[in-house]
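In this view, the complex is presented without one of its protein chains, the others remaining in place.
In order of appearance the chains are A and B, and numbering begins at 1 in each one.
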Amino acid sequence: MTSKSPAGAGIAAPTVRRRLRGDRRVWIALGVLAAIVLTAVFAPLLAPYDPRAQLDIAHLQSQPPSLAHPLGTDTFSRDVLSRLIYGTRVSLAVALVAVSISITFGTLLGAVAGYVGGAIDAVLMRFVDAAFSIPTLLLLIVVIALWGDISVVSLTLLIAGVGWFTVSRLVRAETLAVRDADYVVAARALGVPGWRILGWHVLPNAIGPAIVSATLAVGNVILLEAGLSYLGIGVRPPTPSWGNIIEEGATRVSDVWWLTLFPGLAILVTVFACNALGDALRDALDPRQLLPAHDDAPFA
Amino acid sequence: MTAPLLEIENLRTWFYTDSGVARSVDGVSLHVDHGETLGVVGESGCGKSVTALSILRLIRAPGRIEAGSAIRFEGKDLLTLAERDIQHVRGNRIAMVFQEPMTALNPVFTVGDQIAEVARIHAGMSRRDAWEKAVEMLRLVGIPAPEQRAHEYPHQLSGGMRQRVVIAMALVMNPALVIADEPTTALDVTIQAQILELLADLTKRFGTSILLITHDLGVVAENCARVIVMYAGQVVEEATTAELFSHPHHPYTEGLLGAMPRVGGNAERLATIPGTVPSPTAWPDGCRFRERCMYAWERCAKEHPPLYQIGAGHVSRCHLAVEPERRSQPHLPVAAQQGVTAA
Partner (left out) sequence: MRRYLAARLLQAIGVVAFVTTFAFVVVHLAPGDPIASALARPNITEAVREQWRVAYGLDRPVSEQYVRWVVNAARGNLGYSFSHRRPVRDVFADAMPNTLLLSGLGLVLSFAIGIMVGLLQAERPGGRRDRWLGRILLVLYSVPDFWLALVVLILFAYRLPLFPPGGMTDSVMYEYLSPGAKFLDRIKHLVLPVLTLAVLTAAGIARFQRGALLAVLPSDWMRTALAKGLSWQAAVRHHAFRNALLPTITLFGLSIPAFATGAIFVEKVFSWPGMGLIVVNGIAARDYPLVTAGVMVMSVLVAGCALVADIAVAAADPRIRLG
């Protein structure tokens, strides 16, 4: 169970920190993610070519990987490696911004709903329950398809708009658990205002699950954006994103396999790192799931 | 003198945790004879439950039974048995009754199924025969309308009935030894008496030995021929019940007896033992009870007392055995001086 006192609560508790430091997964995942973020930040320095430059439409179209173009070229004779590097920016930016917005919004909403209860809580939960029944992808498909070409910014906001349900539920559950704790009741009796109780007692405990949720959400959003781009309704070319590079090669998928393979690997590695980190965070918060290894009979 | 049914020799069960090695059971030796009921008394954390679990090797990581321990039963050392062989002993030759009947029973299976399971595993009975046996056991433990009850789920029964089911499960194979770990603590007082009576009655009928673990001296007085008192992972006193109640030796036992509410006794406050049990990760040197003891002197801090022989079948882990004159010089225990009081 997460610690329930403000000082050293939840994710900041010393035992949690210790478990995190010792978990190898955390370091590997953080390393990978750091590398990816750095790639995005230093894209202009790393990319050998301009990602939008059509280099030689006559001779360099759809070339397999070579020394000059380690990841090949696409149907418009653009260098795939450069597009992949710049694509990191887009894919990451969408994911990070969307998750930041939705986690913040979901956390606040969940905390308020759980704390205040009553009609607000009931309405919110009914809404979230109903919203769960529409698969996110379908939801986004409908909205984007109907609204036509939307900018990357709008796409990000849209993804944020449908991504807060899970975290709001999580935070609400944590809030409910803490709301009836003795020290919270005491604080209320002492006349401590609601927002202070929320900020000081509730949120520190809810931050843990929210962070786990956020980490996993980044991975999910990257997958989502890639999927949407693959379907042609995400990030539109010529702006490169990992998903739309794959989309360009989708019609002749066996011939131009490099357009499929490399962006997919990039996605896989990034999302894997996010998931591994999220898992490690979750285990650190609630180690019941992590039992020590025992190679023979599990008993003394 | 026939050999005892169960003999535990120098059992040490230690838990390797993040905050250090918890030596929950730290050199416990005891024996249970055929057909006798042995009581094990002590407060929470003294290691009695861990001892019980160790007998059946139900200690999970990070716990481990240390080398140098031996548990002899029916001619074999249980600690050296292969996994398959100890499974043959569990539920069959030695059975266990746990404290909390609600959580001890699996909520998604009927009580009949859970009792029948024992018969199927150990006696190889068919489903039908095992079911009939389950009904028979339910009848034996005094549950009315057993044929219908067998189809019910644990949450549909009252606490007392659930514990009867647990006892039925334990007795299916007519084991030689039943380990009862606080079998009545979670029950109402009136039900407690019934359950204990049931246990006593059944064991007399079948000649079963019982290792009765409890923190309640009253239970011990009524049901056990012999008693062991445990403290801080060790045996601190062992005697027949009569002897223990009339001539307690160890100061801890004295404290426990003094803390017992007695009908018709003094109307003043119950005597409590000041201080708390030390942490199993850091047992103090010397006598582990000395901080709470009103007779302790310098020797107690330096020398860890062995089990001294006090009389026939009566041992005590206290230096008062060799310096009995100290008993006339009581003082305020160290723990009380520091102003630390606890039950």
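Here is the rule we use: a residue touches a chain if its C-beta (ideal position, glycine included) is under 8 Å from a C-beta of that chain, and two chains touch if they have at least 3 such contacts.
None of the values given here were measured: they were computed from a predicted structure.
Of the chains on view, those touched by the hidden chain across the whole complex are A, B.
Among A:45, A:119, A:146 or A:189, the one in contact with the hidden chain is A:146.
Of the options A:30, A:176 or A:231, the residue whose C-beta touches the omitted chain is A:231. Checked against the full complex, the candidates B:67, B:108 or B:332 give a single residue touching the omitted chain, namely B:108. Interface with the hidden chain, as seen from subunit A, comprises residues 126, 129-130, 132-139, 141-143, 145-148, 219, 223, 226-227, 230-233, 243, 246, 250, 253-254, 257, 260-261, 264, 267-268, 271-272, 274-276, 279, 288-295, 297-299. Residue-level contact of subunit B with the missing chain is found at 56, 58, 83-84, 87-92, 95-96, 98, 100, 103-109, 117-118, 121-122, 153, 155-156, 166, 169.
FYI, only the chains that are shown with their structure count from here on.
Once the centre of each chain is set as its mean CA position, subunit A and subunit B turn out to be 52 Å apart.
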